[in-house]
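Heads up, one of the protein chains got dropped from this complex, but the rest are sitting where they should.
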Amino acid sequence: MIKSFSLRTPKRTCLIDITGDVADAVRDLGVADGTVTVYTPHTTAAVTINESADPDVARDIDLTLRKLIPHAGDYRHTEGNSDAHIKSSLLGCSETVLISDGKLVLGTWQGVFFCEFDGPRMRKVFVASSG
Amino acid sequence: MIKSFSLRTPKRTCLIDITGDVADAVRDLGVADGTVTVYTPHTTAAVTINESADPDVARDIDLTLRKLIPHAGDYRHTEGNSDAHIKSSLLGCSETVLISDGKLVLGTWQGVFFCEFDGPRMRKVFVASSG
Partner (left out) sequence: MIKSFSLRTPKRTCLIDITGDVADAVRDLGVADGTVTVYTPHTTAAVTINESADPDVARDIDLTLRKLIPHAGDYRHTEGNSDAHIKSSLLGCSETVLISDGKLVLGTWQGVFFCEFDGPRMRKVFVASSG
């Protein structure tokens, strides 16, 4: 009921389009109709759905989050990545994707993104059927 | 497994109570017990659950988001709606609603809202059963 894939993120913060990997996992799960959860088991990363046509949208999301939640700040957690933890809770570590006839039901401009806030690293994503 | 409805949003940014439309879709889906996903296929809008009794709560959410994520800013995406994309990822394009005996299980003050961040427009909402 759960498939997983890994990805290597190239820098400290960025959004990476994982729509194709999610579609592959849905096919491997054999889900025809219903919903799946795209979930990352990390606390300094997130999953979001947004525009995949123009990569500047992902850049604007990343840059604006970096302004709102600065990397250096008055934080107590001593690992230097409190900003990443906060962004993870703001965007959330999972998204629900609708499935119809084995295909992702996304809007014309929507793609699924892995959000790296404390890279570069190897990261994991789970895709789970709900039923 | 998926029902949809449309709505016309009246201005650039606003929150619109869609609890009744969601309840109608759940009835049409015939979901008795479980969960449904309320999902919007747009990248400049969101779905949230918050207080429906006092409309000033929705206005405060909208106004505060407009202060946090200004419409005009240092954005790369050239369509002039980067703020809307960013708010969409912050609030998220879907919510899960619990269903019991065919009815939405919401708290006393909770309603389901469509969040318009780049209107006015015609918009679509999907309601999907999970099972």
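Chains: A and B, in written order; residue numbering restarts at 1 for each.
The definition used in the following text is that a residue touches a chain if its C-beta (ideal position, glycine included) is under 8 Å from a C-beta of that chain, and two chains touch if they have at least 3 such contacts.
Being a predicted model, the structure only gives us computed values, none of them experimental.
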In terms of residues, what is the contact footprint of the unshown chain on chain A?
1-2, 35, 37, 39-43, 68-69, 73-79, 82, 85-86, 88-90, 92-94, 96, 126, 128-131
Across the whole complex, the chain not displayed is touched by chain B residues 33-35, 48-51, 54, 56-57, 59-61, 63-65, 68, 90-92, 95-96, 98, 100, 105-110, 130-131
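The rule is short, and it goes like this: only the chains that are shown with their structure count from here on.
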Could you grab the centroid distance between chain A and chain B? Build each centroid from C-alpha atoms only and quote it in angstrom.
20
